[in-house]
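With one protein chain removed, the remaining protein chains of the complex are shown where they sit.
What follows is chain A.
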């Protein structure tokens, strides 16, 4: 909770602070933990249900932790035309998880995201901060090695 207190201290608790605070919480924890949202509600005086209303509206926010390697597959138009569906499909089969989920060993999580702005190098994916451009299904096994 120390981390959370530090975040809240840099804000005044106005309504307009809610989204930036949620972003900061997610930045620190990797997701939005339940008790952090409860504290945010107390801090801003906005009801918990409204806070959830905001958090679930925006695509950025997640309620479960990410894997150590967070794989984001771009589904922008250019990437879609170049086969991003097959990339997601190949990753789902390889990691044996569905889009939006995390592997049981917390190693990987998979997310389909809107355009990441690298359309000219489509199809693209990001593993944590690193962009992989012109990705092919046959690279998946090598890019996402599994321990066992």
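In this section, a residue touches a chain if its C-beta (ideal position, glycine included) is under 8 Å from a C-beta of that chain, and two chains touch if they have at least 3 such contacts; residues count from 1.
Assume contacts and distances are computed from a predicted model.
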Exercise. Between "ABC transporter permease", "Tryptophan synthase alpha chain", "Ferredoxin" or "NADH-quinone oxidoreductase subunit F", choose the name on the UniProt record of the chain that's been left out.
Key: "NADH-quinone oxidoreductase subunit F"
Self-check item: Among A:47, A:64, A:86 or A:106, residue touching the chain not depicted
Solution: A:86
Quiz item: In the complete assembly, which of A:18, A:36 or A:71 touches the absent chain?
Solution: A:18
Exercise. Identify the residue among A:2, A:35 or A:120 that touches the chain left out of the display.
Key: A:120
Practice problem: Could you please point out the chain A residues that touch the chain left off the display? | Solution: 14-20, 22-23, 53-54, 57-61, 75-81, 83, 85-86, 89-90, 93-94, 113-122, 124, 131-133, 136-138, 140-141
